[in-house]
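Have a look at the structure below before the remarks.
Note that one protein chain is taken out, while the other chains of the complex remain in position.
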Amino acid sequence: MSASGFTTRLVALTRKETRQMLRDRSNLVVGLLLPVVLILLFGYGLSFDVKDARVTVVLEDSSPTARNIVAGLHGSPYLAPTWETSMAEAERMIRAGETDAILRVPGEFSARLAAGEGGLQLLLNGVDSTTASVIEGYVDGALSVPMQQQADRAGNKPAGAASVTIIRRIWFNETGESTWFLVPGLIVLVMTLIGAFLTSLLVAREWERGTLESLFVTPVRPLELVLSKLAPYIVIGGIDLILCLLAAKYLFLVPMRGSLWIIVVSSLLYLLVSLGLGLFISAITRNQFAASQMALLASFLPAMMLSGFVFDLRNTPVVIQVISQLLPATHFMGLIKTLFMAGDYWPDILRNCSILAFYAIVLIALTRRSLAKRLD
Amino acid sequence: MSDGGATITATGLRKTFAGPDGHAIAAIDDISLTVHPGKLTALVGPDGAGKTTLIRMIAGLLKPDAGSLCVLGIDVAADPQAVQDRISYMPQRFGLYEDLSVQENLDLYADLHGVPQKERKERFARMLEMTDMARFTERPAGKLSGGMKQKLGLACTLVRSPDLLLLDEPSVGVDPLSRRDLWKIVQQLVDDEKLSVIVSTAYMDEAERCAQVFVMNRGRLLAEGPPGDLKKQAAGLTFTATPPEGMPARELQARLIDAPDLIIDAVPRGGSVRFIRRPEADEARFFELLHDALVEARPEEIEDAFMMMLRRQERQDRKTPAEPAAASVAAKRRDNPDKPVIVVRDLVRKFGDFTAVASTSFDVAPGEIFGLLGPNGAGKTTTFRMLCGLLPATSGHLEVAGLNLRNARAEARGRIGYVSQKFALYGNLSVRENLEFFGGAYGLRGKALRTRIAASLERFDLDPAMQSGLLPAGYKQRLAMATGLLHEPDILFLDEPTSGIDPLARRAFWHTITSLAGDGVTIIITTHFMEEAEYCDRIAIQDAGEMLALGTPRAVRKEAGDEGMDMNNAFIAIVEQGRAARNRKPSAA
Partner (left out) sequence: MAGPVTYIAQVLSLIRKEMLALVKDPANRTLLFMPAIMQALLFGYGATYDLTHAPYAVLDQSRGAASTELLARLDGTGVFERVATLTSSGQIAAMIDSGEALLVIALPADFEARLAAGREAPLQLILDGRNSSTAGLASAYVGAVVAAYNGTRGVSTPVTIERRAWFNPNLESRWNMMPALIAALSMMQTLLLAALSVAREREQGTFDQLLVTPLTPLQILIGKALPSMLVGIFQSTLIFLIILFWFQIPLNGSVWLLYLGLAMFTLASVGIGLSISAVSLTMQQAMLYTFMLIMPLMLLSGLLTPVRNMPEALQVATFVNPLRFGVDLVRRVYLEGATFGDVAFNFVPLLAVAAVTLPLAAWLFRNRLA
């Protein structure tokens, strides 16, 4: 068949796919509304930044010294201290989830302090370990100034004498905002979900409804089927990408230090991988239920949990690191975070983009093969 | 039109599939055949004969395990795409995109086949005219009736003139009018364009139209030849028996079919019974059997030859030929035979501004077989769903066993059985598991349930361990019936139970139905096989939601114009009269 035959058929099939996509509202709900919901949730709803942590102070020693030290808590913008006289009551509160931490000043505190070893007790609810660590840090910080003053008064060596101090410089995300790394990660998630939720049903549906059998016995080539199913969803993905970028820039003020065009190109490359994976799953399962489950398990959940989105891969065992290196999402996740926060770092760009391109080509080729026009 | 040589040559063709138990099952077992160009060729055979597998191999969708298959001079196994570029194929369930409109479906296939724009205009106009769908081009395909979908499928297949047209059971579930239209289109193309067509079918009258017929059974070729040659084997054995006044034809038919050593086959038609006599039948016993009937010889048809071939096979394969005889035709009538079990008065159902059922009234007496006939989209299924309580009526009165099932207490539903249009049992459960579930749902349990299941398995000759989704169509139907009857309902609703089933299985099905009616079960049935209307006590013909005729088959035939005409023609006549009257009405107003 001539090249014009190819174009005519591709256009016809693409038109068909587009119409089908537009006519079922649930496609648009997942393709366009869900990303918006996710953008808002990630930008506003999810935060690792603890505010107003509830610290219950049990002051069993009411000496001015003790009061003075504990007063430091009020200086912290992150802590909301309350006062309680009975330790039993405070313990009840932590059990009932009414407070996050207890700072206990024992009765003999002032006396022991005079002897040079005043001890405070910090009791944390360790169920939420991250929050607990953060609160511990805040309490430490809030108490450090009055404690230092206490030390000075006690006549220890002058502060800073012959000690190592740290000058911290956190690159890329100076203030440690969690939205800065959540929002670029969101682009990965959104690109993944279109492939996992929308294209994974496309071929399976045609198998189930028997429409492929009629389509097979026409001059249509398998590659045309694959390309026509990708096209409308690339447009949807493109719209979502624009939404994400706009939200990142204007809503969440995430810096975009890399070039916009590289961000766009690499995102589209990953979109292709994600759509290809969805189609491939769809083509081999031939069943909508199995396809959706597979897509969820093989593409979406790993992208969310194992790509380095929130959990840092450096902290995982080797097996998990190997698995995560096999996921295209991991490579795109690393790349997009670098592009947003660090800038154009070419070795990374070239390496990750070639990995993504490789996946895209392999997946599309596999899908094409599994659509070989055969029923057996 | 092409190559001059044969359209298809197959030698030693074989195709096996892995069966449910892991063993290979030969769907096509050593078939050799030649199909000549420019002709209509039919593939006939019972369910599971391998017709669909053969057609799919010709279309390059399945690869033969052995043998060679040449289509249009191309080795289809080696280069399926080259074949697919030149043929058109309509699978059993044509893959219309239900969310696309009629026009969009046509455009898609025209683009895929590369039909040039200028040819397209003329072709579409012709297709739409032939299928009578010009008015519906904007309607989504999913909203069309079954017959219209099938015609649209054919139109999509025929957007261009192929070198070979493959049709796999194109008329399953299609009403007589649409069926006639479909064949008119195909015939026209064969006449005008010398199109080569291969069609598989369960309708013997369709096979009769073809130039060449291949009879298949269990993957093998039983016979081949022009219909005229094939039917010769029935010569001299075909008769018509007219029952004495007052005896329904189906009673005589039941008597005949229960004598398999004398009679090969018998069906009621046009108030009499057409039957095939066994050549070796004992003369004395033969006349004894037909003592009260008026017997006349009739010309043999291909259906006769087909039934003879199948019955012969069946005798070879099975020890017990038919099902246990329904001896209890002696009626166990209800206490009050005059009180109708179903009362319908001025029933109306509207969907938006579309009236699916318009002011319909009828009664059904206990133990009656009541046939609801009509073209696709006439409102039969809607009426059915309202009777079963699945759909509320817009207005009118409705009573089944004295109750409206929509509001009645759940137990009232225990008195009815329902067999829906498409196979609606759990395909991944076994036969026994399906029966156990529905038995349990109807409140049967323990010994009562086991006894009923054992009886059903025997009555319908079902293998309890088979996965029900993998059963051949005829057996699926039996299972559906077994399920509907498990709780011994008083009323049985059957929605197109015989669509897509071969003639042999249909005979067995009606045998069961008539014996149930004999036992006093009321039966409401819809069908597209008009000759089956002859089994009914009374029939109603619906079109566009309106009731056109109601009465005994004989009365309806009379109303159509001639008592002696067959039901198919009577039906077409009545529907066309009705449509003509409806078209006149608005213009008069």
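Going in written order, the chains are labelled A and B, and every chain counts its residues from 1.
Here is the rule we use: contacts are C-beta pairs under 8 Å (C-beta built on N, C-alpha and C of every residue); 3 or more make two chains touch, one makes a residue touch a chain.
Everything numeric in this text was worked out from a predicted model, so none of it was measured.
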item: Listed residues A:8, A:199, A:299 or A:324, member touching the removed chain; value: A:324
item: Selected from A:71, A:94 or A:243 as touching the chain missing from the view; value: A:94
item: For subunit A, residues in touch with the removed chain; value: 24, 26-27, 29-30, 33-34, 37-38, 41-42, 44-51, 69, 94-97, 113, 116-133, 136-137, 139-140, 143, 147-148, 150-151, 154, 156-157, 160-174, 176-178, 180-181, 193, 197-198, 201, 205, 288-290, 292-293, 296-297, 301-302, 305-306, 308, 310-317, 319-320, 323-324, 334, 337-338, 341-342, 345, 347-348
item: Residues of subunit B (touch criterion as defined above) contacting the omitted chain; value: 385, 388-392, 410-414, 416, 418, 420-429, 433, 436-443, 445, 483
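Quick note on the criterion: only the chains that are shown with their structure count from here on.
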item: Chain centre separation in whole Å, for subunit B relative to subunit A (CA means); value: 57
item: Subunit B contact footprint on subunit A (complex, rising order); value: 1, 5, 8-9, 11-13, 15-16, 19-20, 23-24, 206, 209-221, 373-376
item: Subunit B - residues contacting subunit A, complex; value: 17, 56, 59-63, 80-81, 84-85, 87-91, 93-100, 104, 107-109, 111-114, 153, 156-157, 166
